[in-house]
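Before I ask anything, let me first share the structure, which is written out below as structure tokens.
Only a single protein chain was left out; the remaining protein chains are all shown in position.
Naming follows writing order (A and B), and every chain is counted from residue 1.
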């Protein structure tokens, strides 16, 4: 957290490609907050002019707003074309990213002697690092994390509390995994035999590439053979569930509660909204976007935008849903057509017989 | 657990507004159980007279039943108009609520010297309380819990094992959080830039009001700015997922696997059944009830009862689903109408031409 003059923030915005100007007193701000919750010394923002009235009530000292928006005299403002983009720059400039507690290599962490530990380890009491694990530089591992034998972790990795990495998991650099997520557990690998399920040893791995961020309480199966893989720069929300042997491309965004079955291939920059489900052994192209609660049951081409369960092209889905909501009326209309047609047929019969 | 004479239980029921009378021997009971599983010394209940036969086979010593229901001679009974309500009183009277192990302030808990700890702390070995945390009186914190720096926890709070409270989280009094839940993790806050996702620091908080109970393995995002909030007296099932900046009102009930995206406002006393999904930036009124697996994609008025994905008023939804299930027949009927109409048109053409 850093105190910052509006003029300094303005300079940073301009540098970030978001030219701005200070309107009013060049105040010092020490935090960013919503209009509702901001107090003196904080800066807020107004992105949608529809909510302009909130400016009258905010206790903030300054706001980021577009040119032309009227602002009460008591507020300083930073005028900028894209206040929403500007506020993210302001958050980084004033708050920065989370500072982790500094434990060094805690004596109360359980670290096997065979572990290869990089520079500046930050490993908490109550973390367990098993045999033959390799960990890069500047890694933070919170309490309750368990890194199983043979795992490989890159540099600048953060594992929040109670993250579990099963044996031989691989994490790239700058990977962040939020609390309670499990990486590399066995998938549902059973052979059916006489009505029972015989376990097949799951001997593949899970590979999480550079710059992936994974939400809380997610689960990513290891592969039966080979690898499950999450591509560079991909981000998951919470409770995302990935099946064994699935390969997700780079720069994807999976929202909370997405479930992808096993042996699926997902391209790059794919967005799956909340609670989407993907059946097994499918291929999803690049730049695909899928709406919330949709179910994918077939291969999907690059650039598709889908909705529904089973998922359809979004325009088609919206039209089908529109008609679905009027189905009872349509049933009435079909019934009336049948009645009217029968009646007409009778009249025609009468007509044609005279 | 307390042994109790039926006459004493009767007195407690009457006091709770559920007048009852003892029918048969005034036995002592030491536990409440289902008719199937009860043994000697236990009391059971029959709520639905349809299952009366289970009375003949139960090994219980006593049952709570309505007047008029015939009960085998060997069983004592407590006669009461509402056996279902009465059994909840009996459970409280005989079993009470869970007694936690008593650790005091365990020497094997990791508690930062800056922590402000209330009276009667009950903090287990393997719990971690970080810097500048404030904890009220009579709190129980199980092993594996992690309370991050700056969090504030009220009095009479219970955190079951492996609960994680991220930095600056706020919990009111009498909050209960079940095992594995995560409060205040970062939400999916990224700015898209050239096909990549740039992380926006998530500097808001999560506030859990008094008397909230949260199930196991839930996740409640912190806000990007401002607060995510769960209202007083609200109860969540397991694996409920709440997005950043969402505000849930008091006395709501969210069943297992409900997912609510970010920036949603939910009113008071709203019931969301299992696996319901709510899209972002919506407003849901008071006393709304939504059926299982429904998907909410628009603002919802007070008192609405909804079903379906996308959700519709429940009566309309049920009629639409009814027709949906007969769609293949309707398709046949439309086809037949087209054929019959074409035929009739031909006849009319012929008729009109002679």
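Keep in mind that, in the parts below, contacts are C-beta pairs under 8 Å (C-beta built on N, C-alpha and C of every residue); 3 or more make two chains touch, one makes a residue touch a chain.
Just so we're clear, the structure is a prediction, and the values are computed from it rather than from any experiment.
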Self-check item: Selected from B:22, B:69, B:117 or B:321 as touching the chain missing from the view
Solution: B:321
Practice problem: Have a look at A:30, A:134 or A:149 and name the one touching the chain we're not showing. | Solution: A:149
Quiz item: Among the options B:233, B:280 or B:310, which residue touches the chain absent from this view?
Solution: B:233
Self-check item: Contact partner of the left-out chain, one of A:24, A:41 or A:226
Solution: A:226
Quiz prompt | Per the touch definition above, residue among B:162, B:202, B:224 or B:304 touching the missing chain | solution = B:162
Self-check item: Interface with the undisplayed chain - residues on chain A
Solution: 110, 126, 128, 130-131, 144, 146, 149, 162, 164, 166-167, 180, 182, 185-188, 190-191, 195-201, 203-204, 217-219, 221, 223-227, 239, 241, 243, 257, 259, 261, 275, 277, 279, 293, 295, 297, 309-310, 312, 316, 319-320, 322-324, 326, 330, 333-334, 337, 340-341, 344, 347-348, 350-351
Quiz item: Touching the missing chain, which residues of chain B?
Solution: 31-34, 36-37, 85, 87-88, 91-92, 95-98, 101, 108, 124-126, 142-144, 160-162, 178-180, 213, 215-217, 233, 235, 237-239, 251, 253, 255-257, 269, 273-275, 292-293, 309, 321, 324-328, 330-331, 334, 337-338, 341, 344-345, 348, 351-352
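Quick note on the criterion: only the chains that are shown with their structure count from here on.
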Exercise. Give, as an integer number of Å, the spacing between the C-alpha centres of chain B and chain A.
Key: 25
